[in-house]
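In what follows, a single structure is set out as structure tokens and then discussed.
All protein chains but one are shown at their positions in the complex.
When the chains are written out, they are named A and B in that same order, and each has its own residue count from 1.
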Amino acid sequence: MRREIYRSQVGHDGTSGMLRIIKEIAFSEDPRDFGYMADNVPCQHACPAGTNIPGYIRCITQNRYGRSYELNRIYNILPATLGRICSRPCEAACRHGEDDLGESVNICQLKRAAADLKPAMHRIKEDLYAPSGKSVAVIGSGPAGIGAAHDLAVYGHNVTLYENMPEAGGMLRYGIPAFRLPRDVLDLEIGNVLRLGVTLETGVLVGHDILLKDLQNKYDAVITTVGCMEPNRLGVEGDELDGVISGLDYMVRTNLGQPVPTGKQVIVVGDGFTAMDCARTSLRLGAESVRINVRATEEYMPVDAHEVHEVKVEGARIYSLVTTHRIHGSNGKVEGIEFLRTRLEDTPDGNGRIAVPIENSAFIMEADTIISAIGQHPKMNLGQSLTMNGQRIGVRPGRFLTSEDRLYAAGDCVTGATNVISALAAGRNVAHEVDELFAGRRRKSLVVRFEPAEQTDREREYDFIKPVPMPTLPVEERFEQADNEVENGYSDAEAKKESLRCYLCSLKYEIDVSRCIYCSMCIDVAPRDCIKMISSVAERPDGSYGEYGETGKWNEVVAIAIDNKRCIRCGQCYDVCPMNCITITKTELVEVDREE
Amino acid sequence: MPKDDHYVIIGNGPAGNCAADTLRKEDPEAKITIISDEKPLYYYKHRVPLYAMGGCEPDDLAIRPYRGYGEKQIRLRLGQRVEKVVPPEKLLYLKHMEKVHYTKLILAVGASARRLPNHAAFAEHLQCLAGFDDAKRVREKLLASSRIVILGGDLISMGFAREARKAGKEVVFILYSSLFWPVSLKEEIRQSVTKRLTSLGVEVVSDAEPVTDVQPAEGGYTVTLPDNSELSADLVFSFFGSVPNIRFLVGSGINTEKGVLVDDLMRTNHEDVYACGDCAQIYNPEFKDYWISVGWGNAEAQGEITAMNLLGREKVIDYQPKEIFEMDGVTIRTSWWKSFA
Partner (left out) sequence: MTSSVDIVIEICGSAGEGTISAGEVMTRFMSSRGFGIVSFDSFPSEIRGFGKCVAHFRVSSEKVLSPGKYTDVLIALNDAHAITQLSKLRKNGVLIYDSKPPVCHEEDMSIAGWAKPCMTAYGIPMLELANKAAGNAKGRNMVAIGAVAWLFGIDPEAMKAFIETRFKGKKQKIIESNISSFLLGYEWTKNNIPKEDPYTFEGAAPPIPEGEKIIMNGNEAVAMAAMDSGIRLYAGYPITPATKIMEILSKCLGESGGVMIQTEDEISAAGNVVGAGFSGKRAMTATSGPGFALMGEMINLAVMAEVPAVIVNSQRGGPSTGLPTKMEQSDLSAAVNGGTGDSPRVVFAPRDVTDCYKMTVLAFYVAEKYQTPVVILLDFYLSNSIRNIDKPVPPDEAMLSANVFPDDEELDDYQRFKITESGISPRTIPGMAYGMFVDTGLEHNTYGKPVYDGENHLAMTEKRYRKFHTMQAELPPTVETGTEGEVDIGIISWGSSSGAAEEAVRQAQEKGHRIASFHSSTIYPLPEEALKTFSKRCKTLVVAELNHTGQYANLIAPVINREVHRNTMITGLPMASEDILEYIGRFKF
């Protein structure tokens, strides 16, 4: 669509005789460029919040922790928090994790490092719009609510957060244990949002202490981000016995400082983050034997391998291919759980597995505590009849608006339980939709920014650096105090070393076809199949470029092209090209203010 | 079968070789390849302790000569490790960076030494003897040693203790009754085992599990028992049976739990991929649990059955035990290994 060229002048004027550097920076909204970004910066594309990951990692290498923190915050509001508990979809997509290249960059740990290591006097700056006179109620102060509140406040609207628990945070405070996310870190970052002028009303249950329709009358718009705070029940015989508790209840009560039933022989049913948190918490509360029972196998647990490792290190054991059939007890107290064996079948798309119970395979395991962490759904007591989507709130296609006028919904209450970063991104997006309602147009948009780069910024030897492990507390120290944070965070040296591993995929390497002499010296030095002799390139419906059609015959070659999806930005082609026809361009997705 | 059918078997043990022999007998035309990361030719695993003690040479372990494979037109790729299996593309990726296509694949990768989690802190000081490479690594030191401590054990450890005694070594056997493999020792059998070991001149230590530390000391090692008493040794061995070698299958889409999950026709969840031998995990309805086979005889039988199934001649696995194990004078009627509770 539109390309705008800005000339930005960097350098000194006149007196000292230094060079003036003039760079041509281009901005684009062309779908082909967005398509390029999606393919080529896989981490940013995988992040629901679209965090500029190469950008903030590069700042760490340059010793700019403060700037790195700021860059993060632009996209994900709570870097210190997410840097500890994010589910890291970026790392699964990281190019460094491809089979022949080793392991992903520890992106999340670096985010935390930026938060931990920024200078004490570092201060965030916010660009605020002037007050608009509009007011918005946000129900639920979990990540979605906080995200929404932040952006709405930035847009200049008056925001009130309604929270039924004693403090803000939602699952962040009540679902996640303190040994994974210290309370002071959470308080600080929530505080950074509230200080924008957001009003927080705690201990208020909407639908009980105040009615939804009153909020609809009082405010110009209402957003509900109530999440999934109702645990799924096992639904088997015996699940009401003493000693049987849902995972969510277990964590909420622990985080409220209330006692929870924890015997010596604990069985946890479930394979998600909550199940892991419960297992680890119960160990800290005196359990001697903790067994986690999952329906499928370890391979298909939705938690990452590092989490599973910590659970095992702390002493829990995982049993697979079992599903709950019945709970046994006597005198109202639980004594054991009867399982059926399962076998695995493929999901329709073939990528997942369904565990199917095997007939006549029942056996019993003894237990005095059973924690069932088998998922959550929204607690719907808002008192309004909204169009529902099963147990979740229904929204109009492609939007966050519910069946009611000026009533919006976002986060887990719409999608079902996901993860913090997805909820947070959803919260920000619903805020933009509400703002559009008020302003009549979108006031910010994403563009692709191109800046020419003169150098590769990296050495080839960086590619061989092994991942820096996260230092953790020894197991005995973890149990000394249940709240002791298990992960210690990178030191400055460790963070810098890990940051060197990032290929900086935001750098685009391109051969100028009109100047290339087909000497193929670049192909000779390529470390993998990243530079190709091509006869064609496929075009996708949105106009962006798809797969290259390779050829081995010289008379069919139309160009020698760098396949940026395979490129690891090692810079060797750039060094060796005798025609200097390879350019390096820094490409970033940035949010800019839109004019009328 | 079309001429370019390629049957690939990963594993050069009894399961893999019996499968290969059966396939060749029933299908004279197809291309058959055995891939193994071990270098030696098909060998008798139970003779490994004898080799380790210097009682025989590597060539004495081989079951059949190399040219036998040439005669049967079975290609042997030895010392080549499979790093990745991609069933949707029917491709194997070898460690030295070569792709191999298969029409049908049999996983007969066997098992390697099982190590106890609570030995993790000093695992590097414990020796295992699960296969030829383990033995080769430790042989020189073993021949020079005079006193060895064994933690365990399992079937191989009994044979090993006997060979060590024959070679004149002092042997101390710390018996982990609850973790004995394949079956934890009930009192009657434990006494039987102890008696047998003692009759060989082995010093048996019971009720000292688990050992809390093993550290190098003065050219050998010091073993610390739970009551804080110490034993000295030139070498410390750990024998706790084996675990299937399935780590390379993570992410391949082939279902695994402790081993490769197969049905009673030895099929995995992927069409054209089978598994047999010590690495296969099968649900046994009689015992209401998943099982992994143990022993040479089982592996041979499963190899043959798998080959027949692969060729379309359905042959259901036999749930009855194939072997009565004789552990050095102690008879144990065991069937297959129960997954640990």
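The rule is simple: contacts are C-beta pairs under 8 Å (C-beta built on N, C-alpha and C of every residue); 3 or more make two chains touch, one makes a residue touch a chain.
Keep in mind the model is a prediction, meaning the values are calculated, not measured.
Novice: If I consider the whole complex, including the chain that's not displayed, which of B:E98, B:E140 or B:E314 touches that chain?
Specialist: B:E98
Novice: Taking the entire complex into account, which one of A:N76, A:Q572 or A:T587 touches the absent chain?
Specialist: Counting the whole complex, the residue in contact with the absent chain is A:Q572.
Novice: With the missing chain put back, one of B:L76, B:I106 or B:L197 would touch it. Which one?
Specialist: Of these options, the touching residue for the absent chain is B:L76.
Novice: Could you pull out which residues of chain A are in touch with the chain that's been left out?
Specialist: 100, 459-461, 464, 524-529, 570, 572, 575-576
Novice: Residue-wise, where is chain B in contact with the chain that is not depicted?
Specialist: 39-41, 66, 76-80, 93-101
Methods note: only the chains that are shown with their structure count from here on.
Novice: If we count contacts the way the header does, which residues on chain B are in touch with chain A in the complex?
Specialist: 84, 93, 117, 250-251, 253, 255-257, 261, 269, 283, 285, 288-290, 341
Novice: Using the touch rule from the top, collect the residues of chain A that touch chain B in their complex.
Specialist: Residue list for chain A touching chain B: 99, 297-299, 312, 320-321, 341, 343-346, 350, 353, 358, 360-363, 365.
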